[in-house]
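My questions all concern the structure below.
Missing here: one protein chain of the complex. Every other protein chain is in place.
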Amino acid sequence: MRSKLFHKLVAMTLCAGMLVGMTACGNQPTEESSPNEAADSESENEGNTSDSDLSQDDEKISFSIAIMNGPKAENTWSEAQIEEIFNCEVELIFLPGWEDLNTKVNLLMSDEAQRPDVIWWSGMTDEYKEWVDSGLLVDLVPLLQNIEDSNILDYYDEWAMYPTYTNGSIYSIPGDVAEVSCMGTFIRKDWLDNLGMQEPKTMDEYVEYLLACVNDDPDQNGVADTYGFGGDSGDWKYFAPFLYAYKADIQHFVVGDDGSVVHGSTQPQVKEALALMADLYRQGVFEPSIFSASEGETLFAEGKVGSFYRFLSSLNPSQQYLQSFYQNNPNGKYEVIEPIQGPTGFSSDERENGYGWCSYAITDKCKNPQRVMEIMDGIASGEMFILNKWGVEGETFELTDEGAVNFIVDETTRNEMGLSTFTGFVNRKDLFNIQNSQEVNELFERAAETSLPLQDYRVILNSNGELWQEYSGELNALRDQYFYGIIMGERPIDDFDEYVELFYSHGGHEVEEEAGLMYQKQDEGYQEFCQLYQEWFQK
Amino acid sequence: MYHKGTSKATIAEAKQKHIGTRLWKYRYLYLLAFPGMLYFIIFRYVPMYGVVIAFQDFRINKGIWGSEWVGLAQFYKLFQGFSFPTVFKNTVVISLCKLIFGFPAPIILALLLNEVKNARFKKVTQTIVYLPHFISWVILAGLISMFLHPDSGLINEIVKVFNNGRGIDFLVSKQYFRGILVITDIYKGVGWGSIVYIAAISAIDSTVYEAAMVDGANRLKQMWYITLPALKSTIVVMLILNMGGILNAGFEQILLLYNPLVYDVADIIDTYVYRNGIMSSNYSLSTAAGLFKSVISMGLIIITNKIAHMMEEDGLW
Partner (left out) sequence: MKRKHNFYDYLIILVLVLVAIIMLYPFWHEFMYSFSDPVEAATGGMFLLPRGFNLKSYWSVLRNQSVWSGFKVSLIVTIIGTIMGVLLSAMLAYPLSKKDMPGRNIFVSLIFFTMLFGGGMIPNYLLVKELKLIDTYGALILPGLLSAWNIFIMKNAFSGIPDSLEESARIDGANDLKIFFLIILPLSKAVLATIALFSAVGFWNDYFSTIMYIISKDHWSLQAVLREILSNAQSAMSSSGISVRAEEAISSETVKAATVMVATVPILLVYPFIQKYFIKGVMIGSVKG
């Protein structure tokens, strides 16, 4: 039963070197996967406790841990696995849904009686700094130094760890770092064939395809019920094929022509992209609900839309929406093409920043931080990750011929078992991520390459500036109002200039200046961190 | 009857003298009221000191007494945002629309129900119209966007017939969005809101109607000359209370339905504060906004109550 998984892992280990350290720190050599045995003995004894703790390894400890992911059920199989394997008693403190998450985390942290031993959060960079300043979090460097063969240090590179660096040390661990690029331009292969067209490469070809999707009955059912492009509202990245082809990155700071840091939404090429989209809107290319609803998955399942910009994992055979799609369109086939080339030849896929979108930390309430750190590190191992997320091969899941996970127990049973409960503390994207089919894995690899142009253009900051925090709410609202208005023909295209003016007269200069300074300092800070990191962990 | 002239002075005297005995006389009533009043003091008045948060840069870790005092900075932040004028206008306009169209709706419903003679039908209808009150906005918003879906929504299936096969995306249309807010608000609240009026109508002595019928008044006249006047004081009380809520334009409803395309017409104080404050745990800003709203509400209630008195109505107090 285990053999299939094992073979897969062995086969994939060969290319592990390629996957690991994709975003590694500038001039660092790719990290060695060999364990650092010396780390433990050579570490200066940061506290006497850690030594005595190590000797108490066998003693059963109990600790509380804030949980956001998974079915949020108590006394589950998953919990029991952790307790048995690590000889501990875990008290799960479930955090409420996203809307109320920050409030709850704040309250938990503010009250000593309630503070869990391990806290989890997403965003909240300001709060994180405050917690560190007021001594609520435990310095993790000495704890990590005491761990032989740390899974955490092995899995994350310096770049991913950098945002956790505060006041000269590390106080948190990333909970989940996305693939460097995880989205792509989806088209309908079967429609292309029906229309007698080639895979679109340039914007002109893409537009031609989109228009054909609307006008030439691509599904040949004799009814004009199809659209060119669909997606979700609320985030501009769903419009990536149009924006990025013009090098228009309207949600981030970018490096301007003169090398200074400017906001991407003010750049002249944005106007071109908007003009194109307005034109396409006029011709009925966009599926109407793209502006008001978040039904991308439903549209994907219905199969009445010619193109999407979506998550690559949508193509995993285990996806319910893909299954629905095949049910509705037995001959249908989605394909992910390379990013569309704009008029200047620029093309790029969406790129993630390589930072964790959530983090966890050990609080001052924890009586035995060393042991807890060891347990958290154990949870981060590949085998534990598979056990936590999918269970046991042959019992809860099997691997398909394509090499992807296929659950053999239903959703309710999985929830009862508590699968995915601990994925907020590690969600590996390397060879242990067995849910992707071969096809999807290849797409991820390709996207890592095709998203590089954006990485060079975009300014990635490891935290939000104060001014940005103050102004961004209004500036983003302003951008959305103007840009959607232009696309939907409610405003003339020249209103873009008005937007740029308003942007700068309402804090635009200030936030750009701040971002520029942060960007400079960040580079220095990063070098400093890499050096410290070397010293701490001798990588 | 007493001799009015002489008794006045003695009563005043007695009042002074026997205040103790008067209190003693009502001792059991005070005893009854005690737990409730204690509750209000502890759970409503003690937390009121919390408005000081509005004058701080409140940080939950530092607590109220440890946070930094910033004076009126939070209010400046609230008022100086360049979209604040729009936001304020939207709040008032949406509220007024809801008041103008939404306020009469339950009255009309109550009047209609009053005209139904079949008791069974009346009861079933009442039961049904109260239902939407129990559905949360989360669920309703989901249903609304489904019904208004520009392509597959039921409403648009009808619109398409008259609009050359093209649906309208109501939820991103500045033209329609406020209308949708008003209609869905009425939808949710009309039945529940009608309860007070139904109650008031049922308190009308039926002999009055009988007398009117003998006088030959038709049903419209009965409604106009008997039912509505009997509802007048209820309407006034409800109106005053509604005026107090004029800056509450419906936070949850709007938050769940709006999108950047309609910010121009739909962004209200609460959603504005939510986007700019609460999402980043800025409790001070939201408290400042709440304080601002409370002050305006209080002013409005007092003014409306005055007007009610001037119109010879009893008002709230």
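Think of it as A and B in the order they're written, each chain with its own count starting at 1.
Assume a residue touches a chain if its C-beta (ideal position, glycine included) is under 8 Å from a C-beta of that chain, and two chains touch if they have at least 3 such contacts.
Bear in mind that the values here come from a model prediction, so they are computed numbers and not experimental data.
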The omitted chain touches A, B
Out of B:F79, B:F121 or B:Y225, which touches the unshown chain? B:F121
Using the touch definition from the top, which of B:L96, B:L131 or B:I158 touches the missing chain? B:L131
Omitted-chain contact residue, chosen from B:V161, B:A203 or B:M310: B:A203
Chain not shown: contacting residue from B:V46, B:L96, B:A211 or B:M311: B:V46
Touching the left-out chain: which of B:L112, B:I158, B:A211 or B:I303? B:L112
Please give every residue of chain B in contact with the chain that is not shown. 19, 22-23, 26, 28-33, 35-37, 39-40, 42-51, 53, 58, 60, 63-64, 109, 112-113, 115-118, 121, 123-132, 134-136, 138-140, 143, 146, 152, 154, 187, 191, 195-200, 202-203, 210, 213, 219, 231, 233-235, 237-238, 244, 279, 283, 286-287, 290, 294, 297-298, 301, 314, 316-317
Footprint left on chain A by the chain that the document does not show: 69, 72-74, 92-94, 96-100, 103-104, 107-108, 111, 113-114, 122-123, 176, 178-179, 182-183, 232-235, 237, 251, 294-295, 297-298, 301-302, 311, 313, 320-321, 323-324, 327-328, 350, 352, 357, 411-412, 414-416, 420, 423, 427, 435
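FYI, only the chains that are shown with their structure count from here on.
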Go ahead and note the Å separation of the Cα centroids belonging to chain A and chain B. 42
Per the contact definition, I'd like the list of chain B residues that touch chain A in the complex. 59-63, 77, 81-83, 145, 149-151, 167, 169, 171-172, 174, 259-261, 263-264, 267, 275-276, 279-281
Which residues, counting only chain A, touch chain B once they are in their complex? 102-103, 106-107, 109-110, 124, 126-127, 130-131, 134, 136, 233-234, 287-289, 291-293, 469-470, 473-474, 477-478, 480-481, 484-485, 488, 490, 506
